[in-house]
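Yeah, one chain of the complex is gone here, protein chain that is, but the others are all in their spots.
Let's look at chain A:
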Amino acid sequence: MLTIVFYLSENDSNRQQSRRHEQVKYLALRIHLRIIVVLIATRKFASNIFARRLATGTFCTNAPSELNDVPSGSHFYKDDAGFMKDVPQHDIAIVGGGMVGMALACSLASMPLTKHLSIAIIDSNPALSNGPIIKKNEPPDPRVSTVTPATISLFKDIGAWEFVEQHRHAYFDKMQVWDYTGFGYTRYNAREADKDVLGCVVENKVLHKSLLSCLQQNKDFSSTIYPTRLSSISLPTRSSVSSAGASVSSKSSKNLSNLAKLDLSDGTNLYAKLVVGADGSKSRVRELAGIKTTGWNYSQSAVICTIEHDTENFCAWQRFLPAGPIALLPIGDNFSNIVWTMSPKDASNHKIMNEADFVKAVNHALDFGYGPRPESRVFGGDVISSFFKPDVTSSVHEQFEPPPKVVKLASDRMAFPLSLMHANQYACKHVVLVGDAAHTVHPLAGQGVNMGYGDVSSLSNVIADGVAVGSDIGEVTLLKKYEADRKTANIAMMAVLDGFQKAYSVDFGPINILRAAAFNGANVLAPLKRNIISYASGERDRLAVAWREACDGATAEQAAGGSIRCAVEEGGVRRCTTTAERLGG
């Protein structure tokens, strides 16, 4: 499959042929991604059954070149006993104090089982020590994130959402998606999935500051911020304990050979049981641990900026253009955020053109440009619609609304190249990756940072479960539980987003009709729309939700072997207890 791809990419005779080749290339790459998903699923199943048959090459301990290996073998590496007392020791070292790293720290601080862990946060950003300064009257920063309801509930659990609400934030409950062909449109309304909001748009610096305030407010949680950068990590190699080797250490000296040692760029060292890589898509931790990635660059860049309207905007708009989607997200106070995906050359042109021209270009792209407006579909009247009547959505009756006009540019324009990346493993001994260090996606559905917050939620639960049963938190069997949980969810989401990206970059008659049919289908069919909304909102495990309701409100947990235990009591009454109830007595 890949050989075909490379062959085609070399042939570039004429434009028509090359476009078709590009389409086939994208198709091949997409199929390749599906094959990866299937392979991972079967490999996981096989590795669970055939415990030792599979090669142990899945672990990342194949001594990458930059790693300083602790000499292994039958003796133990004994550090200079005199220096050990001065080197700080922490339970968890979070490398990267961005939104996701800080969320992990706050999440660990908020749970009773992990409150006692000592955390080190390594980030050279000065905002961490002083706190980012947010002036109330400034126009919004163009770097924003759309936070899904699942992430909002994570923030509420860790106690950081109250800080977010003190600053500018914009809930939205409506969304309209259409494309340039004018064949169809979809309007989403949160009411259809029985929710209040579809999401909330918040500036990244507001999220970051809220998490920092939440962490600083938590007085009995020990977290130390190291305002420097990571230069290298020494991981103990996994050597099996041999009884033939004499034990070098005496009981009095602490043997640190089972801890990871981090060397920071200002010369300090620290030891940690677990190193969390939350340092973004160019993760140094991932590089040092030798974890390989899969992915490709989209030949697109995104231009982002803040713009102003005459009226308030409470709806999220997304229009798919031939070169990429343009999204308009409300940010509050008549401001909105633009994320416009286009080719890299156009991106640099749009970044430097003068303001008036840019505003005109944006209005052109949002409405009337590249193609007609879709017709408003008024449902009812014809035979087919009366057939579908019972299960239609309420927003079907809503007319197509043109997006609000952009009046003024309110911030600088920024441009970023877009790519898809996925780390082959999320965890190896003493190292785990979360957020963008593990995966990056196209921004077209606003899911990127939400996947990172999902990682945070899962990892903190896994660590809490490990502490509950006394495990060593750096142990790879524990970390693999986190990987198993998140990898399938992340890969599924990435496949969906990548599929969208490919589907919308093809300008080919039959494909356009298919897309229009998909728009109209999603608009009309209630179960489909409900599922789309709940998937995009980060609601997980709909089966577990149904099971929960069936079991008299007992929650379905799979925490470290805990589960629902349903026993038949006297009289044939079925009673279910959860691990929490049993633990609590």
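As a convention for this text, contacts are C-beta pairs under 8 Å (C-beta built on N, C-alpha and C of every residue); 3 or more make two chains touch, one makes a residue touch a chain; residues count from 1.
One rule holds in what follows: contacts and distances are computed from a predicted model.
S.K.: Looking only at the UniProt record of the hidden chain, which name from "Ubiquinone biosynthesis O-methyltransferase, mitochondrial", "2-oxoisovalerate dehydrogenase subunit alpha", "Glucosidase 2 subunit beta" or "Serine/threonine-protein phosphatase with EF-hands" is the right one?
M.R.: Of the names offered in "Ubiquinone biosynthesis O-methyltransferase, mitochondrial", "2-oxoisovalerate dehydrogenase subunit alpha", "Glucosidase 2 subunit beta" or "Serine/threonine-protein phosphatase with EF-hands", the absent chain's UniProt record gives "Ubiquinone biosynthesis O-methyltransferase, mitochondrial".
S.K.: Considering the whole complex, which of A:G470, A:G509 or A:P527 touches the chain not shown?
M.R.: A:G470
S.K.: Please give every residue of chain A in contact with the chain that is not shown.
M.R.: The list for chain A reads 44-45, 47-53, 56, 112-113, 116, 240-243, 245, 247, 249, 251, 254-255, 257-258, 465-472, 475-478, 481, 484, 558-563, 565-568, 572, 579, 582-585.
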